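After the structure tokens below, expect a handful of questions from me.
Missing here is one protein chain; the remaining ones are kept as they sit in the complex.
For clarity, chains are labelled A and B in written order, and residue numbers in each chain start from 1.
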Amino acid sequence: MSTSAKDAIRRRTVLSAGAAVAAAGVLPLGLVRGAYGATGTLRAGIAGYNVINTLDPGKHSLIPEAYVIWALFNALLKFNEKMEVVPDLAESFSVKDRTTLAFKLRKGVKFHDGSELTADDVKFTIERLQSDKYASPNKGKVSAIQEVKILDPYSIEIVTKQAFAPLLAFLTNARTGTQIVPRKAVEAMGDDAFARQPIGTGAYKIKTWKANESVSLVAHDGYFVKGQPALASVEISLIAEESSGVTALKGGQIDLTSTAPFADVPALEQDKSIKILKQPGMNCRFISVNHRKPPFDDVHFRRAISMAFDRSAMVKVVLFGEGVPSHGLIPPSLAYAYDPKPRETAVFNAERAKAELAKSKYASGFGEIPCLTWGSSWWKRIVEVFALQVNQTLGTKFTVEVNEANTVFQRQKSGDFLASVWGWLGPVDPDEYVGEILSTKGWRNFYGYSNPKLDELAEQGRSELDLAKRGEIYKAAENIAIEDAAVLPCFCSNIHNLMTTQVQGFTQLPYSNFGDQFAAIRMG
Amino acid sequence: MSPRRRQLLARLAGSFRGNLTATVGAAITLFVIVACSLGAALMPYGPDHADFLALLSPPSLSHPFGTDSFGRDVLTRVLYGARVSLVVSAAGIAIAAALGTSLGMISAYKGGGADVVLMRFADLLFAFPSFVLALFLMVVLGFGTINVSLAIALTYFPIFARLARNMTLLVREEPFVLAARLMAEPTPRILLREILPNIAAPLIVQATIGIAFGIVIEAGLSFIGVGVQPPTPSLGVIMADGREYFQRAPWVLTMTGVAISCALLGLNLFGDGLRDLMDPRLRQRAQQ
Partner (left out) sequence: MAAPEREPSLGWLRRMYGGRKVAAPRSLAYFAGRLLGAVVTVLAGALVVYVVMKAAPGDPALAVLGENARPDAVAAFRHKHHLDEPFAEQFWTWLSGMLRGDFGLSLTIAGGIPISQLIAARLPITAFIGLYAVLIAVAVSLTMGTIAAVRRGRAADTIATSIAVLGISMPDFWLSYMLVFAFALGWRIFPAYGFVSPTESALGALYSGFLPALAIAAPMAAVFSRMLRTSLLEAASRECVVVARSFGFSARFVFLHYVFRNALIPYVTIIGLQIRYLLGGVVVIERIFGIQGLGSLMVDAAFARDYPTVLACTIVFLTIVLLVNLVVDLLCMALDPRRSA
């Protein structure tokens, strides 16, 4: 934010506005920092978060960390604007057989420290993620990999134990942690130092990082894409309050935001001075229920609850219309695996809900059912509107219990809950939704849901390499899970980026991308 | 009721008429209390009555403060919320007053090591920025209505302890206390019957101002999401909700803020007036 006030002061000198002009009049121009120019800097705001713990891709786990890492690093692959997997650090890739992927690396790719990317760095990156000592939260993305074979400095083969369809998606520059790091620098610096002074191949390299405040990036001259990056520097500010992001953008203190508060979207769409990008996001929001405990051990009860609330009302109240009701976990933007036909047990139907409740073990009532939530914003509203509607329809006694996000997560993992709101933002492969959330051994399945038929389908989906067939498998799997009311899906929300009209070249992707676009941005 | 206390009350009532500040403050406070205890029940809506067809409608005749993101009537919620805020704050201050006064009195009366420890502890609490202390307590205790009261109580406790102690130190040597001691009255009796009535005035004023303080703390905590939790409406909860869509529906935050300011205005005026009435020096001057 350091240049913001000065910028505003300058703006004031043009607008003749009372007292401020007097202040601006005495402002020596020397105070305006040299590096700052109309086209030189992008001021990007990450709104709604102010904590970044690490900038080491392998260690990252929070979305604001990913936002920055995407600008600093590249992975072997990336998603293009149609969400197809295309080469990034790889020049090309091919499927050699069911368990082997072959990559040719680009030549002459330079890390920020000037060293050149080779196959050895790729091998190092993957093996580092796999090592127990390193204890990466992203280990799961590479656990299927058996071996990384170096054929020559620019050719490698990645071998998996069995056919593993999600691997391509897991090697992209998304929330994967598989961004390529330089072996020499990491080994010389150690993991901790690297996390603070990361060295990647990205269009921008790190200059300073102020905890809870900002991250400054400067252009990486040796970036491998010709003509990029267009801007000399990027100032990323961490804005704790999401609504303050909009205020900052409208007040002229930043040029681009990572998100926008749902409520403000219609007004912002009318605002000619602001560009807004939006599309259905890759995320799922649901009420998770504990299958190990009554009353959710009864499928009839679960179904009754699932049919007792109107998801479109929820979209209106919680998202102010910025999303779509969902009847499964896989979002519409994963089109090949998304089934547009509504599943009955995830659609509001008061009559059927009551009938199911009557069939359940708890027809005569069940005391209070606390539903966990957290935060100060819309996560609370999801539960509030859920409890309100279900209680109205069925006469149940759902209550809202608010904790910190960490506590909620911990309680879910330890099974110390009955119901809780939960969701995932940014998974890019259907296996992350179905295999990881719904299958018996899925690491995101904290709910004790288990159905052998679904497990079998999830296994098939993981090894099916044909996209269309794979999609059908996941549709069938979701039919089973929703029929069981394994979780109660609520909605899939839109993602937004706000920018001033000067910002050109930002391509929004549904997994809520951000820093990866800095390379292409120019200020018009 | 002892004659001394009756006399005090009579004197109070007498001078009350002459004190405009206290009267206006009492009137506003009374209005606020009546509004949120009776008025809430008179509203045609319930605090949780959601109308999904009237989300975020601006102030109108049927909804004087407009509606919120659930289509709930904001005025109704403010009335219910003010009740919650008042109770939470009053409960916290009551705990602080009871605890602080009794400990302060005992430690002043007894003196010795316990006195030193208590005063050190009070000083310690008093040296903390109170909002940070309250916030810290919420993080530690967990969010929720009861814990807000506890946080208010802990932050306000040292003020009562210190006040009660210092006042007791002064009164302790007064002839009527000495007389009671000579008559071998038991200590609790002396504390309750002789000392307390004589130090009550500043404590009452402090409590009035404290309730205003507690309302602000509650609002602040709930505003950043760690205080009272929805669906229970409190003034802070409503403001926190309104803040999220402030640009789209500014009335929710604005009107709630106006309401809270009114309530605090009443309490503050009342406290000021009471203080002027009860402070002997000022009263003397007023009578001159």
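A few points about this structure:
What we mean here is this: a contact is a pair of C-beta atoms (placed from the backbone, for glycine too) under 8 Å apart; a residue touches a chain by one contact, two chains touch by 3 or more.
Treat the numbers as computed from the prediction; the structure is a model and nothing was measured.
Across B:78, B:106, B:167 or B:196, the residue that sits in touch with the chain not pictured is B:167. Within the set A:237, A:283 or A:512, the residue that contacts the chain not displayed is A:237. Touching the omitted chain from chain A are residues 1-2, 4-6, 8-9, 12, 15, 17-20, 23, 26-27, 31, 50-51, 53-54, 61-62, 132-133, 135-140, 192, 195-196, 210-213, 237, 239-241, 244, 247-248, 250-254, 404-407, 409-410, 443. Touching residues on chain B toward the chain that is not drawn are 120, 123-124, 127-136, 139-142, 155, 162-163, 165-167, 169-170, 202, 209, 212-213, 216-217, 219-220, 223-224, 239, 243, 246-247, 250, 253-254, 257, 260-262, 264-265, 268-269, 272, 275-276, 279-282, 285.
Methods note: only the chains that are shown with their structure count from here on.
Note: centroid distance chain A to chain B, computed from Cα atoms, is 44 Å. Of all residues in chain A, only 243, 246, 261, 263-264, 266-267, 313, 316-317, 320, 375-378, 380-381, 384-385, 387-388, 400-404 touch chain B in the complex they form. Those residues of chain B whose C-beta lies close enough to touch chain A in the complex are 48, 50, 52, 55, 69-71, 139, 142-144, 224-225, 229-231, 240-241, 243-249.
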